[in-house]
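Following: one structure in structure tokens, then a few remarks.
One protein chain is absent from this view; the other protein chains keep their places.
Chain IDs A and B follow the sequence of writing; residue 1 opens each chain.
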Amino acid sequence: MVDRASQLRSSSSWVAGMAFTSPWLLGLVALFAWPFAASLYWSFCTFDIINPPRFVGVENYQRLAAEIASGRGAGKALMNTVYYALLSVPLSVVLGVLLAVVLSAQVRGQAFFRTIIFLPSVIPVVASSVLWIWMLDPDGGLMNLILGWFGVPPQNWLNQARPAVSIEGVAQIGGWLTGGPLLLMGSKDALVLMTLWGVGNFVVIYLAAISDIPATLYEAADIDGASGVRKLLHVTVPMLSPVIFFNLVMGLIRSVQTFTSIYVLSAGTGQPGESLMTVSLRLFTSAFADFEMGYASAIAWVMFVGLMFCTVLLFRTSKSWVHYRQ
Amino acid sequence: MKIISRKFVFSGGWVLGCAVVVFFLFQSYRHADRSDAAAAKGREEVVFWHFWGGEDRTIVDGIVDRFNDSQHQYFVRAIAMPGNNLQAKLFLAVAGGDPPDIVNQDDPVLADWAKRGVIQPLKNVAAAAEVDQVKQSLLAPARRLSVVDGALFAVCNGLDIRTLLYNQTAIDAAGLAVPQTIAQLDAIAEHFWPSVTDGPPPRLHSPVGYLPDSRRLWAWGPAFGADFYDPQTKQCKLDSAPVLAALKWMVGYSRRYGADNLASFGQGDQSLPGQTFPLLPVDDDAVVGRYVVIMDGQWRVRDVAAFQKRRADLGLPEVKFGACPLPVPTGGSEFNGRDANGQPQPQPQSQSQSPGRKDAGWVNGNFFVVPTGAKCPRGAWEFAKFWIGQSAFSDAESAADGYAQGGWIPVTREVAESATYRQYVTENPLMETFVRLASSPHQYPIPVVVGAALLKRAVENMTYDAMIKNNADDTDDKAIAALLKQRSAEVIRRLKVMQELTF
Partner (left out) sequence: MKPCEKIFTYAVLIFCAAVFALPMLVMISGSLQSPEQLARNPYSIPTTLRWSNYADAINSMPMLLYLSNTLLLCVGCVVGTTLSCSLVAYGLCKIDFRGRKLLMMSVLATMLLPWQIMMVPRFVLIREIGLYNSLWAIIGPTFLGDAFFIFLLRQFFVSIPESLLEAGQIDGLGHWGLFRRIVLPLSWPAITTVALFQFVQTWNDFGGPLLYLSDPDRFPLAYGLERFVSSYADQTHLLLAASVLFTVPIILLFFLAQKIFIEGIATTGVKG
């Protein structure tokens, strides 16, 4: 039946197909294929948008390699992005899964709790950045106030370049335990925190996936006398693994591309001390503040290739831990 | 979760749609209204972009109105674009083919724009003699900010001068002197916040005598005797003995008071206009001022006046403030922490042989440029001249009006010495130092070279790394010298490449 129907409709189908998909065809050429090729070509040029591009060979890539080797400029941006991605992606997966598990408990007011957790992810980034700038004020900000309740000294947050997860950070904790000051959290950690606050999007996906897990699996685990933690680790997480994998990939792409929040938090400068100068902000600055479109294109290409490499790597490793249900 | 019926959402959509149509009509009406205003009078419209907001914006609008009333040929339409990245916006507008006629700017982009053809040399806009007259009328720092390779590309319309603003009352109470030498400044810092010989530096506390900001090597360099630019060879110079001396002196503060304290000071407290002004008590009248001395610009004069008025209204005792030029090193007496007995330790003689330079510092300013492709460049030029008091339609006195209202620093001697402006300075004695420094020959901007923005960032990042990123312990003098050498070689090489690629 189905075959006959599509055959019936396929008589003049090429023209019709092309007609219906023509917006996308045009978009593919104008907004993807051409830009893709152009930026590849321009990455070998010096180009300031006003004057015509001039071919300079691998100069841009050489500069990029030198900067990455020295750890400054684009190299610094790369390190910042890696730090942010390495911290924010796994943390948002862990936090997302845990929240979803708690929120899937059959209790009264479940919808209310779900809404509260989800709402922050709906707040426009520009607005939530304003809010966080205020809350992270080292002098009297809400965050430091709360930390104070637990005996933690005030942190510098957006005023501090040094990130928490670093050798100096460990030294700080050591010093604190022996009576010294504690200045742990830096600007990138603030960014991670803000990202985690907006984890609601991911939670919704996990919630949907959790509701698809057959109750029989938990019943079987109960019969085996498994504890809550064991059920989480041996039933929920494996059953969620395809979704976790999906969110890992999406989270990675998203973290590398994060722009608006970083731009607003640092007023477009990447300060303090270049600590918020991530690859995407570096790219924007190179292109539209320094007008080195060629160099910006080279950065974009390296970023693209890097991202592809990581994605492929994730796919490779996924075979060993992602369980697809038949 | 509760669902509202789809029908409801759609009807909401209709309401929304109607609202949009109304807004659209409203908006197009507004547009029509405005361009009609200019066209009706048969004048050429001059589109003017600036970034002034708040109080300043009212003053700018006043100047624009005065210009529009002063003649019948041009009509300036001011567009306020507050926020960052105005330089990017202009570049994009020129690239996009829709530039304004005149733009006010204060980023170090002049040479880049000139060489890339984003802005026009003003000799293309007006007669050579006229351009030359304007060029000669500008004070030395203003001229440095307006000229690329000898040609006038911009008209500086206001200078930003940095002085040390100090709490006179606090300094007097401590029996200290207004700092004229680096040693005296160090003594103030040390008096209000004694450095500790061992253990970690204490957390930032009030009051603080003085803390340097890592972005201000541009100011301390000249005060220590450095030239960042050699006009003969047209090259930037970073790696010099005076720069190194200034850098070492700044790093000394992070050793004594803790890098983290300096970091929070630099990024938070001492910042752009609009931020909390750290000399003034935030909310507690018992604490008069958190910082005794800070380096900042003339816009603080207004803040100080407002603060003093508020105290007077509350019947509180007066707190006096002063402004002085950057102190200079005298050699050998710079404070270098305390020895084991808690006695102040001077720096070894050999390290600061560089002669200090009085009245030196970093100058920046606002300048007008005329973009390539401007539709009414002549009107732009007339407006720029009007602003600085060099136009047939305005004399020094009437131009001084705007400067006095805004608390800005004039760019020509005539305006600075006009009765109107002198009156303003008499009423605001803190301005005296700022205005005097504006005609000092040793106020240097960031070199006006291709890649200046990159140069600025590179120097500031280097200073930040020296003062804050590295732990105070491992920034010994050798490491600082090596850092300066390496970073300056890097940035100068980069600038050369940029210059080659631009032409």
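Note that contacts are C-beta pairs under 8 Å (C-beta built on N, C-alpha and C of every residue); 3 or more make two chains touch, one makes a residue touch a chain.
Only a predicted model underlies this, so the values are computations on that prediction, with no experimental measurement involved.
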Contact list for the unshown chain, restricted to visible chains: A, B
Residue of A:V94, A:A127 or A:I173 touching the missing chain in the full complex: A:A127
Which of A:A208, A:L233 or A:L313 contacts the chain that the document leaves out: A:A208
Residues in subunit B touching the chain absent from view: 1-4, 6, 8-9, 12, 16-17, 19-20, 23-24, 26-27, 31, 51, 53-54, 79-85, 89, 92-93, 95-98, 272, 274-276, 282-283
Residue numbers in subunit A that touch the chain omitted from display: 1-2, 5-6, 8-10, 13-14, 16-21, 23-28, 30-32, 34-36, 38-39, 42, 49, 99, 102-103, 105-107, 109, 112-113, 115-120, 122-135, 140, 142, 145, 197, 200-202, 204-205, 207-208, 246-247, 250, 253-254, 256-257, 259-260, 263-264, 267-268, 279-280, 283-284, 287-288, 293, 296-297, 300-301, 303-304, 307-308, 311
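Convention: only the chains that are shown with their structure count from here on.
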Centre-of-Cα separation between subunit B and subunit A, whole angstrom: 36
Subunit B residues touching subunit A - in the complex, by the definition given at the top: 1-2, 84-85, 87-88, 91-92, 94-95, 112, 116-118, 199-200, 202-203, 214, 260, 263-264, 266-268, 453-454, 461, 464-465, 468-469, 471, 490, 497, 501-502
Complex contacts: residues of subunit A adjacent to subunit B: 46, 48-51, 54, 56, 59, 70, 72, 111, 114-115, 138-139, 153, 156, 158-162, 168, 175, 180-181, 183, 267-269, 271-274, 288-291
